[in-house]
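I have a structure I would like to understand better, so I am pasting it below and will then ask my questions one at a time.
With one protein chain withheld, the remaining protein chains of the complex are depicted in position.
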Amino acid sequence: MENAVIIQFNHVTKQYQNDPAVLKDVSFEIERGKFYTLLGPSGCGKTTILRLIAGFTEATTGDIFIDGKKVNTIPANRRQVNTVFQDYALFPHLNVFENVAFGLRIKKMKQAQIEAKVKEALSFVNLKGYENREISGMSGGQRQRVAIARAIVNEPEVILLDEPLSALDLKLRTQMQYELRELQKRLGITFIFVTHDQEEALAMSDEIFVLNEGKIQQSGTPIDIYDEPINRFVADFIGESNIVPGIMIEDFLVEFVGKRFDCVDQGMNTNEPVEVVIRPEDLEITTREQGKLQVTVHSLLFRGVHYELSCTDEDGNEWLVHSTKKAAIGDEIGLYFDPESIHVMRLGESEEDFDRRLEAYTEEDHHAK
Amino acid sequence: MDKRTTPIAKIFLIAVFLILYVPIFFLIYYSFNSGGTMSHFKGFTLDWYRQLFGDTRMFIIVLNTLVIALLSSLSATVIGVFGALAIYSYKRRAKNTLLSFNNVLIVSPDVIIGASFLILFTMAGIQLGFMSVLLSHIAFSIPIVVLLVLPKLNEMRPSLIDAARDLGASNWHVLSKVVLPFISPGILAGFFMALTYSLDDFAVTFFVTGNGFTTLSVEIYSLARRGISLHINALSAVLFLFTIVLVIVYYFISRRSSMKTMGVRK
Partner (left out) sequence: MQSKLSRRIYLIPYAIWIALFVVTPIILVVYYSFYDLDGNFSLENYRQFFTAVYLKMTLSSFWYAFLITAISLLVAYPTAYFLVRTKHSQLWLLLIIVPSWVNLLLKAYAFIGIFGKYGAANHFLEAIGIGTKQILFTDFSFIFVSVYIFIPFMILPIFNALSELNPSLLDAANDLGASRWTTFRRVIFPLTIDGVKTGCQIVFIPALSLFMLTRLIAGNRVITLGTAIEQHFLVTQDWGMGSTIAVFLIIIMFLIMALTGNRKRGV
């Protein structure tokens, strides 16, 4: 049986000369056939990871394995991975057919076979009949597809995509998100997708790695990461969040804004200082009396599907509320939320500790049942 | 920017064009003069052309000039492309140093190049003649080729090379299948520029040539010092035609090769 792990990073650090390291002791595994996203702000190291996998740069320390083989010093032209570049990097002196055929020609494949494969790859990306077009005469979306065809025609085990949608307009981007996801499912190979767009990451991925400052902050399914962000950075970067300081009084009881609330978090020390996250869409507008929190509305934006209210509580914390209900500026309103909506984050908790704690109490739940 | 041309601007431009072109057409006009001077047009004749084409000495000189121009621009293009690739591959400081060296011959006046090469060839014991002229022309054409190829290299996004390597290209493949085709308009421009520099050169050749070897420019100089001879007018008409043909050839070749690369600059 094939090993499920296709790519493995073992304590990889990357540093350019005397600059601070762009990747700091990063370890992870990537499994076959899944859609992975490396998500983070610019300069977080996500593109560096991609370039390390592709073989455009070498790791300063640590080992990289592809398909169980150590590839640290294997150059890019001898690795079984292909890249779709941010600027597509299509060869301007070659037409569509020759661009896609580039890798096959280097492998000295027979002309008939090349023609068949290029045709197939182009039809995969819905570009049938575009073989003889010049690159300069194609739109951004079409170039994007050529770039993808050029990568998949080589039948790599992994395709690396470096912010490939960033140059497209919103509508096309959404459409390409669907197409990419579908393509990955049809081909059944691993996609590693780099983006700084959290919506894109949430929509497309099986697994997301959130990166910041050269470290993986959190990895998991989109739902895990959205619902259980490990720290302030992840909570802030993925979706919109209200984050306030609090104290974990005991299991299932947290205090913030001077009040105590029931919650579902546990496994922390008593009276431990924590941060509390509540997503804006989990806050409901009610009357002052019925609300768990009392706030004053000070601005209101219409966002299409909902209103976005910005409110302040008596401690001066700001609360963002997404609601279909409207309130007037200056209104004093109450905010209601379920215990499940409260998410408590420990300060400086590592991903391993976080996972261990979560596992510990999901096991307890099992025992309880 | 507003695209309207005011009448003053038009008159000014027309004046500049007139001044630039009148002397050239003046020369060509009198090449048909049977009078033998450049002042009174007596009657139409093709005698000067007949004389020119019957002149075997002139024929050899033209041949010399063309051979030198072709050989020197070809060699300079090869070395210049290598030089541009080398400069491109270096980082800041080394790059700037190389570029400064490159520019020395470009800004040097011809007299300096000629005089210093004369010393060089004499010291090295190279006979002044074909060889010394050829070497000089190669030498002063190299930096021009570099300067025309380098912007093309810089225009090439690094991701293009990454992409080629990603698709399995070896160093040789990257060079032959991606880099050289991409910079080919620059190489072509460099070659033609070197060609015109060589054809046009007078001062350097004047210094480094010896007895028995002459190029057109040097020949015209010695003829012109002796005074007016409509023989030269006929020659200038032929050369002007040749220049125009060269420009047209270059235009078509470069258009064909740049059609594919145009429009992807953004």
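Letters A and B name the chains as they come in the text, with residue numbers starting at 1 for each one.
Keep this in mind: a contact is a pair of C-beta atoms (placed from the backbone, for glycine too) under 8 Å apart; a residue touches a chain by one contact, two chains touch by 3 or more.
Not measured: the values here are computed from a predicted model.
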Only these shown chains touch the missing one, namely B
Among B:L46, B:I119 or B:V249, exactly one should touch the missing chain; which is it?
B:I119
Positions on chain B where the hidden chain makes contact
1-5, 9-10, 12-13, 16-17, 19-21, 23-24, 26-27, 30, 37-40, 78-80, 82-83, 85-86, 89-90, 98, 101-105, 107-120, 123, 135, 139, 142, 146, 171, 175, 196, 199-200, 202-203, 206-207, 216-217, 220-221, 224-225, 227-228, 232, 235-236, 239-240, 243-244, 246-247
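We take it that only the chains that are shown with their structure count from here on.
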Can you tell me which positions in chain B touch chain A when the two form their complex?
157, 159-160, 162-170, 173, 177-178, 181-182, 184, 259-264
Can you tell me which positions in chain A touch chain B when the two form their complex?
54-56, 75-78, 81-83, 85-87, 89-95, 102-103, 106-107, 134-137, 150, 154
